[in-house]
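Left out: one protein chain. Kept in place: all the others.
Every chain is named by a letter (A, B and C) in the order it is written, and numbering of its residues begins at 1.
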Amino acid sequence: MTPVRVIVWGENRHEKIEEHVRKIYPDGMHETIADGIRENLGDGAVVRTVTLDDPEHGLTEEVLQDTDVLVWWGHAAHGDVADEVVERVHRHVLSGMGLIVLHSGHWSKIFMKLMGTSCTLRWRSEHDRELIWTVDPTHPIAEGVPHPLEIEEDEMYGEFFDIPAPDELIFISTFSGGEAFRSGCTFHRGHGKIFYFRPGDQDYPTYHHKDVRRVIANGVKWARTVRPERAAPVLLRYETGEFFKGAGYTGPLG
Amino acid sequence: MTPVRVIVWGENRHEKIEEHVRKIYPDGMHETIADGIRENLGDGAVVRTVTLDDPEHGLTEEVLQDTDVLVWWGHAAHGDVADEVVERVHRHVLSGMGLIVLHSGHWSKIFMKLMGTSCTLRWRSEHDRELIWTVDPTHPIAEGVPHPLEIEEDEMYGEFFDIPAPDELIFISTFSGGEAFRSGCTFHRGHGKIFYFRPGDQDYPTYHHKDVRRVIANGVKWARTVRPERAAPVLLRYETGEFFKGAGYTGPLG
Amino acid sequence: MTPVRVIVWGENRHEKIEEHVRKIYPDGMHETIADGIRENLGDGAVVRTVTLDDPEHGLTEEVLQDTDVLVWWGHAAHGDVADEVVERVHRHVLSGMGLIVLHSGHWSKIFMKLMGTSCTLRWRSEHDRELIWTVDPTHPIAEGVPHPLEIEEDEMYGEFFDIPAPDELIFISTFSGGEAFRSGCTFHRGHGKIFYFRPGDQDYPTYHHKDVRRVIANGVKWARTVRPERAAPVLLRYETGEFFKGAGYTGPLG
Partner (left out) sequence: MTPVRVIVWGENRHEKIEEHVRKIYPDGMHETIADGIRENLGDGAVVRTVTLDDPEHGLTEEVLQDTDVLVWWGHAAHGDVADEVVERVHRHVLSGMGLIVLHSGHWSKIFMKLMGTSCTLRWRSEHDRELIWTVDPTHPIAEGVPHPLEIEEDEMYGEFFDIPAPDELIFISTFSGGEAFRSGCTFHRGHGKIFYFRPGDQDYPTYHHKDVRRVIANGVKWARTVRPERAAPVLLRYETGEFFKGAGYTGPLG
């Protein structure tokens, strides 16, 4: 199998503005996330990074066509992502590109568009300990992940998390404050596979955590499509007895 | 329990333009659909109709606030529905209003926004016989529905239907041409319950069919929320040890 | 609608053997559970109790035929339940009787038979505080339930809970020790609806808790079938074009 082609998209705002974030992620959060994937997948992946400030946010048609799986980290600047780029990414997901959405990406335009809900939740950034429990132990994304996965301190996200019921619920987090969160969820949209994974905040070294990196890398492997072509589902008319050749749509009125 | 307050939304285009549709639905398709709900729920429902040509398509803030369940039929004029109205309906669904989407409503703006997918399918309007098989026989929407439910002739919709995997798959249709379709599906979005039901086309008397009417009425009963308030989920910050009083969001940067 | 006919089945062992349990549940745990249902459903329910020591454990064919929903509490004596009675209850569940399984009932013969798994979990009885978070806020079983539902002290159950992925995940529990548990789950088997609800142990006054009682009562209402007849699915042969009258099975060989 050829290596999976991965783009890690980073908003790259906190790192520029906030000294304490830059200290944890001196090359930007996206570089640390990318390193974690390389560390786990080795020759099995070619991982690049792009950021919000790149032309077209680094997500041109050409780039997306060469991308098997897109990993998304954003937080402070969701509103700055151009609608046109969101539409393009959406089209590529429905056409078969995998998508990994991390943490605060729950409020990104692309995730909300794919979910159809408010994607709201409860939160607190007060150094809670997080424990991540596996409830789907045969899922490939849970491979090699400790039960529980322990994160010494992290931001808290709690239920109710307003998402559609996930196709597969893999992980549930608890926090030292007592909250629970569905923190590892898969969704299928069109020909695309989506994995949402909760941990990680700019204020914590979460993306240096060995097991968090493992989960993200597992997600990348899982989200790569088995379909040979990048193509979205289309509406077609089929004659009686003809199952393979459909005709394009010509409008609702004869 | 107070009667469920229902609005049937009708696009009301084919009936105006096409003589053969007007013959089947002389008062408009929405009136026939509304009658079917009244026929089944009696005093248990107050059913009104509005159409695309009403001011704000008949879906003002006031109307929606007084609506428990909205039933949607559209086909030829999806593009004429104002985005602002779609946003408003979307907000009400996330806040707890039930939504029944019929047939060609699969391509309505509101359904696509709630699903996040292309909602495409295969189709043919050639008088196929449709058989609707119940695969979730304990579901309230299947109550009193024959197995199979037989429709002498109807438009064909076939897989692949590009929707998220439904929360509950209640009905599967087959057509005399051999196609299959997931024709009765539920979804939850925010605090709203959604039921998609396939049968029905302007060219066929489907909404006069006793059992089709029964299913739609069952759907209306099911989609009414048990929550006392019309309110969408919101993102709130909670202090450690405080579980009930959250603080509003003040932005991503301290 | 006629009142729902409920049987609360109690193992009634701890109450007899252990003084500290008898103090919390002087009439037996089953009576406290039954009172909680009556308290919530009033005239809407007729609730009776039977116990392990009754002839046929109180679950004769006649009793089960007159039961809409069976509520099950067992712990120390799962092995003493006769296989014949388990088969009978199983047949009634597949035929449409609702079943509510509480707490340690996860290891009852009937629940294991319906699940097909080991139903194992992690546990500790050390006075953990339990918080129960609603992740399916439109589900009828969550109606009127605080978010979170707080239980001052209770036994801990933690993941991995070896059950099939539930059809609906309604509640997730966290414990002060940090564990998580899928504590409110629905399953459908045959024509029967099943609700598993975690809280409750003989050592704690859990079944006196107002909100726990509310959830159990909601579960009872939900688990009652809408099907008119008590009948299990059967294997039948259908001629081509005949959809309603099937012939009984006569064996695999012509």
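The rule is short, and it goes like this: a residue touches a chain if its C-beta (ideal position, glycine included) is under 8 Å from a C-beta of that chain, and two chains touch if they have at least 3 such contacts.
Bear in mind that the values here come from a model prediction, so they are computed numbers and not experimental data.
Visitor: Of the residues B:S95, B:T134, B:Q202 or B:N218, which one touches the chain left out of the display?
Guide: Answering carefully, the residue with contact to the hidden chain is B:T134.
Visitor: For review purposes, identify every residue of subunit B that touches the missing chain, sorted by number.
Guide: Counting over the whole complex, subunit B touches the hidden chain at residues 129, 131, 133-137, 147-148, 158-161, 165, 168-169, 172-176, 178-180, 182.
Visitor: Tell me which stretches of subunit C touch the chain missing from the display.
Guide: Against the missing chain, subunit C presents residues 14, 17-18, 75-76, 94, 104, 107, 113-118, 120-124, 126, 128, 158, 160, 162, 164-165, 167, 177-179, 187-190, 232-241, 243, 246, 252-253.
Visitor: Spell out the interface residues on subunit A facing the chain that's missing from view.
Guide: These residues touch the chain not displayed: 96, 131, 136-138, 140, 142-143, 146, 148, 150, 167-168, 188, 191-193, 225-227, 243-244.
By definition in this document, only the chains that are shown with their structure count from here on.
Visitor: Using the touch rule stated at the top, which two chains are linked by the largest number of C-beta contacts?
Guide: Result of the pairwise contact count: A-B comes out on top.
Visitor: Please compute the C-alpha centroid of subunit A, do the same for subunit C, then give the distance between them in whole Å.
Guide: Using C-alpha averages as centres, the distance is 37 Å.
Visitor: Using Cα averages as centroids, what's the distance between subunit A and subunit B in whole Å?
Guide: 30
Visitor: Return the residues of subunit B touching two or more other chains; collapse runs of consecutive numbers into ranges.
Guide: 167, 188, 243
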